[in-house]
Structure formats: C-alpha cells, structure tokens
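For this view, one protein chain was removed and the others were kept in their places.
Chains here go by letter, A, B and C, matching the order in which they are written, and residues are numbered from 1 within each.
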Amino acid sequence: MLLTETLLDTFLDTRKRSETLCAPLETEDYVVQPAEEVSPPKWHLGHTTWFFEEFILKAHDPGYRLFDKDFSFVFNSYYETVGKRVVRANRGNLSRPSVQRIYQYRKYVTEHIQELFEKKPDASLWKLLETGINHEQQHQELLLTDIKYILGHNPLLPIYSELIPEHSPEAPDELWIPVADGVYEIGHKGKGFCFDNELGRHKVYLEPFEISAELVTNREFIRFIEDGGYTRFELWHADGWDWVKQQGITSPLYWHLIEGQWHHYTLNGLKAVDADTPITHISYYEAFAYAQWKGMRLPTEFEWEAAQSLFSWGQRWEWTESAYLPYPGFTKAPGALGEYNGKFMVNQKVLRGGSIATTPGHSRPTYRNFFHPHERWQYTGLRLAR
Amino acid sequence: MLLTETLLDTFLDTRKRSETLCAPLETEDYVVQPAEEVSPPKWHLGHTTWFFEEFILKAHDPGYRLFDKDFSFVFNSYYETVGKRVVRANRGNLSRPSVQRIYQYRKYVTEHIQELFEKKPDASLWKLLETGINHEQQHQELLLTDIKYILGHNPLLPIYSELIPEHSPEAPDELWIPVADGVYEIGHKGKGFCFDNELGRHKVYLEPFEISAELVTNREFIRFIEDGGYTRFELWHADGWDWVKQQGITSPLYWHLIEGQWHHYTLNGLKAVDADTPITHISYYEAFAYAQWKGMRLPTEFEWEAAQSLFSWGQRWEWTESAYLPYPGFTKAPGALGEYNGKFMVNQKVLRGGSIATTPGHSRPTYRNFFHPHERWQYTGLRLAR
Amino acid sequence: MLLTETLLDTFLDTRKRSETLCAPLETEDYVVQPAEEVSPPKWHLGHTTWFFEEFILKAHDPGYRLFDKDFSFVFNSYYETVGKRVVRANRGNLSRPSVQRIYQYRKYVTEHIQELFEKKPDASLWKLLETGINHEQQHQELLLTDIKYILGHNPLLPIYSELIPEHSPEAPDELWIPVADGVYEIGHKGKGFCFDNELGRHKVYLEPFEISAELVTNREFIRFIEDGGYTRFELWHADGWDWVKQQGITSPLYWHLIEGQWHHYTLNGLKAVDADTPITHISYYEAFAYAQWKGMRLPTEFEWEAAQSLFSWGQRWEWTESAYLPYPGFTKAPGALGEYNGKFMVNQKVLRGGSIATTPGHSRPTYRNFFHPHERWQYTGLRLAR
Partner (left out) sequence: MLLTETLLDTFLDTRKRSETLCAPLETEDYVVQPAEEVSPPKWHLGHTTWFFEEFILKAHDPGYRLFDKDFSFVFNSYYETVGKRVVRANRGNLSRPSVQRIYQYRKYVTEHIQELFEKKPDASLWKLLETGINHEQQHQELLLTDIKYILGHNPLLPIYSELIPEHSPEAPDELWIPVADGVYEIGHKGKGFCFDNELGRHKVYLEPFEISAELVTNREFIRFIEDGGYTRFELWHADGWDWVKQQGITSPLYWHLIEGQWHHYTLNGLKAVDADTPITHISYYEAFAYAQWKGMRLPTEFEWEAAQSLFSWGQRWEWTESAYLPYPGFTKAPGALGEYNGKFMVNQKVLRGGSIATTPGHSRPTYRNFFHPHERWQYTGLRLAR
C-alpha cells in the first residue's frame, strides 16, 4: 500500500479525473445506453461514488447519513448481496437522478471520505480506500470507451476531444523474442495493490515459444481483410463464424469504407486509418482468425506474463488464448466484495497489458482483464506467438 | 379552414404549447426511450419542426436554407418517401443533437414560417400549414403520454406538475341511451380541417342499440380485478390471453398494489386510485375482457359517432370494437403526406373521443384515433354498449 | 340439418376421407411440424377424433370408456376449458402416440359413434355430430395444406400425388360486375348447418361498387413482381413492409426462380408456374399491395357476399378487406364449444369462398374463414374490386 498521505491525494486525483474525462460531454451524452455492455456516463459517475459510500462510509462511519437512500438501488451494479439492482440493460432509461444531482452526490461522498481519512483510521480502512480507487480507475477506462461508443454510434459522429490520441505508430520491424521452456512463477507478489484474481502466485510449466515484440498493425489487418479473412470459415471458431454471419461483421468496430479507403471513428473524430498504428476494437474471435490466417497463434496469459519484461506494452489490451479461470488456491472474499471477480470466471477470455484508455499506473504485469470473446468496444489488440 | 390571421396565431400558440408541456422537464428527461412505442421528448420537438421545414419551407420557400442537413435523417419518422430514417427503437440512443440545439431549430423554423405566411401565400400553402398544426397537436398528446411513461417508469417516480389533473369524478348514475336502427351518415362533412381517414362520408346501416352515458370507472374495474378478471381465460381473446400470460399483466398500466390499496402513478405523482374517476391506461384486450365480464360489448365506431351528441366525451380515448379500415372511396394523397394514415390500416383498433392529454379543440366527432390492441400508454378508456 | 341416415353416412365418409388424404404419406411425414402454424398430420387425425370423443361420447354415452386418458391432453387444441393442452409450437415433438395407435383410436371412436347414433338419439346429439363432421372437414383442408408445407419444405421436394390438380386455367377475359348501392342482408339463414360466426343475419348498407368476375392470375402477379412490387414500400402497409423486409419475401410461398423461369412446388411436385392459373399462397399483405399497384382494392366481405351469386368461386380462398369481427348480436355458446370462433375475433382478416383443398360441400356463400394477415400456407387468392 502507498503511504497514507499519498493515498488520500491519489483518491482526490482519481475522483477529479473521472470528472475531467466527462468535461467534453453535453448533458444528454451522460444519459444514453446504445448497447447492453455500454453504461451511461452518469451511471459510472454514480456507481463509483456509491462504492465508497456503501463499503466505507455506510459500514465504517457511524455518523454518516446517506445522500439519498434510493441511490443504493440505482447505482448498485452486480452486487446481489447488497440489494436488488437496476438491470444493466435498463440503465439507459434512467433520466433521473439528474447529472447535476449526481455531481452533488460525488462532492458529498468525496468530502465525507476525505474527512474520515484525515482522522487516520486503521489499516483495514486504508485497504478499502485503495480498493475503491482502483475500482474507480477501472471504471474510468470503461467510461472513456463507453463515451466513444455513444458518440461513435451517433449519426452526427461528434468529436470528443484531442486529448486521447489514438494514432501511435508502431515500429515496423518484425522481431521475435524466444523464451525457453521451464517452470515459471505466475501471479502477483509484493505489497502493492492487486485484485484478488491475481493472487495465488504459482508455478506453471511452459514449453519453449516465441512472442512478437510488436502489436499487429492496421496495415497487416487490412491485408487479412483484403485476403477475404471475414469470409473464410476455416479461419474461425464455430461460435466466431456464427457471430460473423449473424451480426454481418466485415471489419473492426468503428471502421467505415469510404470511397475505397478505410476510415474509423476515433475520439478525435472520423479519420483515415493509419497503417502503422496497432489494430484495435477487435473481438477475440477476430484476433484468433487473424492468427490462424498467419499460421500462428495468440500467446497464453502465462506466456505473456513470463515474457512481458522483454517488450513494451500498454497501448492495447491484448487478447490471450487463455480462458479466465481461478488460479490455484483462489478464494472469494466474504460478503459483497467477494462478488468482484470470481463470479465472472466462466465464458470469458483473459486480456493482458493495458490501453491508451487505462488510467496511468493502474495496470501491471500480473493484471488480468477479461471480456466475452465477442466484445470489442474496448481498445483491444493483438500480439502473435508461435 | 380558419381565417388566415387566426391560423397564424394558432400556429404560434401550438408551437408555444409544445414547449410549455416540456417546461417541467430536466434536460435528461428529454433523451430516454424506455419502450419502443415511446419517443423521447426531444424527438417530438424536432420531428414536429421538421414537418414544417420539409413540407412547407423546403418545398415552397425558394430562399430557405436548411437549419442542418442531417436533421432530415434524424427527425423523419416513418416517411419512407423522404429518405432513410432513424429506426423507432433507436431514438433513445440519440444524445445529439442536444436539447438546446433543437430549441434553436424550433425557433429558426417558426420564424421562417411566420415570415413566409405574413406574405399571404396562396390557399394550398395555408392548407399545409393547417396540416402541420394538427400534426403537432397530435404529437402534443403523445409527448405528454410519453413523458408520463418516462417518469412513471423511473424508480424515483418524479412528479411532473399539477397542471394536468387526472382525477375527474364521473356521475355515478347508470344511464343507457337507446338509438334506433336505420341508415346513418358517417364521416366528416363541412369545410373545417380533418384528416384523410375521416373523409368519404358514407351511409352505414345500424341495428338498434343502447350505449352508456358514462365511462366505466375505477370502482367498476376494481370489481373486475377482484372477481378474477385477469385469470379467467374465457373472458379474453386468444391473442389477449397470450398477452396477459406473457407480459404477466394483472392490472392497468401504472397501477401498484401497496398494502392492499390500489395506487397509480399520475403526472401529479403516486396517488391512491380514486373510485369515481374513469378507468384509464387499459389495452383493447382489457376493455374487451371487461365488457365480456359485464355480459355486454364495446360500441362500434359507427355506433359511437351516431350517438356521440347524446353524451359527453373527451376525458378518455374510448376503445371501439371496430378495426381501423379505410372508408369507402378512401384514397391516399400523393407523395409523402399520403403515408400519413393509410399505411397503418391493418392490425389496429379505432378509438373515438379525446382525452385530458388532447390539445383543446383538436378532436371532433368524426376523429379516428388508432392503436394496436395491446397498447395502453395513452389515456385510453371504455364505454359499454349493448 | 340433413336427414339422420344421411348424416351418419356423411360422418363415415368424412372419417374415411381424412385417412384417404393421408394415404400417400410415409409414417415419418405424419410427425413433423416445420412451422408454428403447421400441425403434424398425426395430430389432425387425433384431434378430430378427440373432438367426437370429448363432446359426444364422454358427455352423452354413459357406458363409454376412454380409449386412452392421456389423449385428452395430447389432442386438445385450444380449448382452455377442457384442461391443459400441448402448446401448438411443441406438437412436432410428439413421437408418441404412434401413427398406428392413432389409427386404432380413430377406429375405436368411429365405431362407438356409429353404435350410439344407430340408436337414434335426440336432436341435440345429431346437432353435435353435424358440428363434429364440419370440424373434421375444416381440418381436412388444414391437413392437406400442412402436408404440402411439410413436403414442400423438405429438400427432396417429394411428390404427394396427382389427385389434387393445382392447375386450373381461368378465363382470361376481364369482366367487371356492377352492384348497386342499398341495404343488403348479410349472414346465414335457413336450417342448414353453419358456424356461429355466420349467425346474426343483419342489414348492411353498401355504396355502389364493381367486382371482378375473375381471380387474379399468375400472369398478372408476375407483372407485379417484375414491376418491382416487392421493393416499393408505397404499395404496402407499414406492418406488411416490415414483414417483407424481415422475412426477405420476394415472391409467393413455394415459388423458386430457376434459370429465369418461375417454378413452384405443388402437390404434384415441382412445376413451371402456369400463367393462366389463379395466383395462390399469398398473404393479405401481398394481396393488398397487388391491389394498390393496380389502383384498385379488395372487396369487403359484405360486398363479396352480396355479389357472390354473380361469379363462380371455390378455387381459392379470397382475402377481403374486412377484419374478422363479430356480427351484431353475436354471442358465444356456453362451455368449451363457445371457444370455437369468438376468441379469434381480433387481429385477423376474413377470407371468403373456398379452395381446391376444401372438402366438397363444406363451404357456402356465408362461410367466414380467417387468418392473420401474414399467413399464406393455405390456398389463398385474390379478387379485385373498385
């Protein structure tokens, strides 16, 4: 854990950053939910606040008065322990509480947290604060990608801002990093913060492999498209092929073919696709099909972790071949916080790394992100292994 | 048609009334679409404006410049002739254009219409203006009922205002009005405005019947509920029974049973149900089942029109037994305006009368409203015949 | 009612005809249900038998022993009064009871009915027998069209038999029959059998109209197709256009374009479409769009009944513009038989006439058939009015 003074500063910075991310929005942009996996920005602002209220203030501050007793119902996400919740698919129907009132709620909770921690409470409370900060940082990434989805699916394609540059050319050289076989240690160690799904450091035997030093770029992915990648069933999983057919998928998310030239919606507006930038907004199914087409494969999450110090990462969340499963000895925390990760350990794939939407300092070599194999509204990408 | 000076005043009043109806809303309330048949208030405000722009300014004012060329796509409803349109189910995802910008659009179009008509154009243009006014009045009713749906499905159940009183006791006496058999004339006559579906005045032979002078009240409908009305299949159409089972319907829309007492959400907030007020927010299926339970029936639209001068009406749209079909000699107007009514003449039932949400002066004895038999978010009601 | 001796003969003939219609089938053909509105032939054979058992033998023959107590559950159709039923969509999963056992059931019930009626019971029982016969005749038509659907959707396109010729050229001359305005009497009169939905003979005022002496032919319908009829939204109802788009409809049911020539599956196998034969297997939506394209309309059921003696009919069930509604004074019979017709009087359109699949003698000028506007697996057709 960080020193406590620093942690309170990090708390205040984190709270502020969520609001900075929303600064370019119109009030109306906070409200809508154009797909089930996308949450309205106002919900993220409220939910991250509710987390601090529910698990710290309500539980540990005897004098605390709830800002609004209905908010527990509205801003609870999946914590079945705590009470009934608003179904995720319906969040886009909540015009009230208003955006203004949610900002009041944020201010109220932030101030009460600050007061509480200025009294130097004991270590277990600082631990909860650190969890809340990391929780809000996780939501900052979702907030940004949800904003992109909302604006990128509006027929007017509004510009968000120039603050998040999506173009970042990758070195064009193809470089393969060999890794020897043997037993490797996997999982978090040390005293720094981590989520429960990273715990249970354990040994994994790896066969020898090579991993690419570079992410796959738009140039390479366009070759896959032009070679008929989206029409050749033999490159795809059966479930992936069903997804391609039923959804009519012919390119990554946000891509538009305009007069023979690929463009994509970015937070900076509609732009021509830059060939040297790493591909993004692809599903696991697409990442797998691309690897099949190259005659290669995705790394497992263990290979990625064992090799990660040998290449640079952090622009794209990288799909791995690994299913999201518990590490040996994984146990859920008691109570509602125990619902954080364990209940999602089926039907999902692990991603490693981090992205341009990740709050700086939030990720680490042992961080395990996870999504369903068809999801692609995050800044997902792809690194090959062989 | 009204005198032209009066018509321009009516135009300005109508434009203003739409905005007055929205005055109690937060910006966020303008955006959401919690059910497919419900449109966001901002969409109503834009669509009614687009109608004047598309059919009058764009077509007949040579110097007119479009406010925004994208608005034709965003605010077109079902006019396939005019260009591709935003699918109705997706309207709730349109955070842009913003509410503020739509108000600017309204002001711009209203002013251009005013300028154009102050030049005293010829009669055909006045006729279009009258159509546009009536179109906006129709949407005012939808606007108000959609607002009710949005607020009434928010877990906070916010109050809209006290301006629209929903409680209006009905005389408790049961009074039956006999009507003799014979040939009656049905349909609009005279020079006043009407929609194309009222034209084609024609003869209809009616068998003798009696019609109730009063609408069915909440008191009577609660008796139906308490007598197991929602659980007795023999009272329902097969399609109605499927609807009851699949949707889990056990009471009118907006009703909540709280500690043994029926309450309902009104625009004035959550209130105890008033026994003497006419029942509302029921589907045709429920109206039919109620009539079966009473051993009576609904009137046809022809019976209603023949008898309407003998009772008072205007609080509830009244379901009839008639399917929505063209009158003899009905022909569609050429072009996009021809899509106004004719294309809906299948699978719907006719309602007659008007409601507390109807713009004063908008309805008339020959007015034909129509909805699918399961819809009930309008102020629908029920009058018995036998 | 027919003389009783004749009626018993008609009963035996009707029972035999159902089995004759199934003679060309393999056992496997009796079992499947390729669409929700299609019932397996074995179900028709069982259900028509159960009707006699349930309403005559079980109710009026004190010594009768049920053939199998489970059959009431399996072969009940929509009679909610009588007990829980097999959901229509699941009938195709019933491998048992076997076809052989259902034929034993038929024999058992036929013999017991014969014994019962040879004892000359009173008139009310003969009336029930007549209803049962007409019920089985109705199912014979469904049986044949369901067989066509089952074989016509099998990739091997097996031939049923040559017994039902589908080609029957229509006189090519265009002949319009004028009918004067006035009050006409509509509905069944006399002592012959009719269904309850034909009762309540009543007066209807008709405006003057003309009706075609001929059904629309394949030649004319192909012109509609070639003129882009299935791609021009302005010819369709909004609901019809949704149906065309969602189902990808581009021709009547069973039509295949093979090397530039229209073919269709008939009970005699796959054949080239004969230009002079009346069009069939079209939905109400298609019939309406065709009429729009011609600048004409469909007759109402009242116009059809008033004019029917002036033209020949019986090859195709003819869509009318009329919604299926109760006649004045319609009342449901008490008990399960009351569910026969009344509960379907919403969301359906009336067809008049009869088809090559109709049991000879079963239809009459006042007969009202009804289907949902998208259904087209019956031998439906089209006659124009103006």
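By our rule, contacts are C-beta pairs under 8 Å (C-beta built on N, C-alpha and C of every residue); 3 or more make two chains touch, one makes a residue touch a chain.
Everything numeric in this text was worked out from a predicted model, so none of it was measured.
**Student:** The chain left out touches which of the shown chains?
**Tutor:** Even though it is not drawn, that chain still touches A, C.
**Student:** If I consider the whole complex, including the chain that's not displayed, which of C:Glu5, C:Asp70, C:Asp242 or C:Asp276 touches that chain?
**Tutor:** C:Asp70
**Student:** Going by the contact rule already stated, which one of A:Pro165, A:Gly192, A:Gly228 or A:Gly329 would touch the omitted chain in the full complex?
**Tutor:** A:Gly329
**Student:** Per the definition of touch given earlier, which of C:Pro24, C:Pro121, C:Pro158 or C:Gly182 contacts the omitted chain?
**Tutor:** Residue touching the absent chain, from the options given: C:Pro158.
**Student:** Need a quick check: the contact residues on chain A for the chain that isn't drawn.
**Tutor:** Output for chain A: 78, 80-81, 181, 183, 202-205, 207, 209, 233-234, 236-241, 284-285, 288, 297, 321-323, 325-326, 328-329, 338-339, 343-347, 349, 373.
**Student:** Write the list of chain C residues that the hidden chain touches.
**Tutor:** 26-34, 42, 70, 73-74, 86, 90, 92-99, 150-151, 153-156, 158
Here is the rule we go by: only the chains that are shown with their structure count from here on.
**Student:** Return the chain whose centre of C-alpha atoms lies at maximal distance from the corresponding centre of chain B.
**Tutor:** A
**Student:** Based only on mean CA positions, could you tell me how far chain B sits from chain C in angstrom?
**Tutor:** Inter-chain centre distance comes to 37 Å.
**Student:** Could you work out how far the Cα centre of chain A sits from that of chain B, in whole Å?
**Tutor:** 45
**Student:** So how far apart, in whole Å, are chain A and chain C when each is placed at the average of its C-alpha atoms?
**Tutor:** Centre-to-centre distance between chain A and chain C: 58 Å.
**Student:** Return the residues of chain B touching two or more other chains; collapse runs of consecutive numbers into ranges.
**Tutor:** Nothing qualifies.
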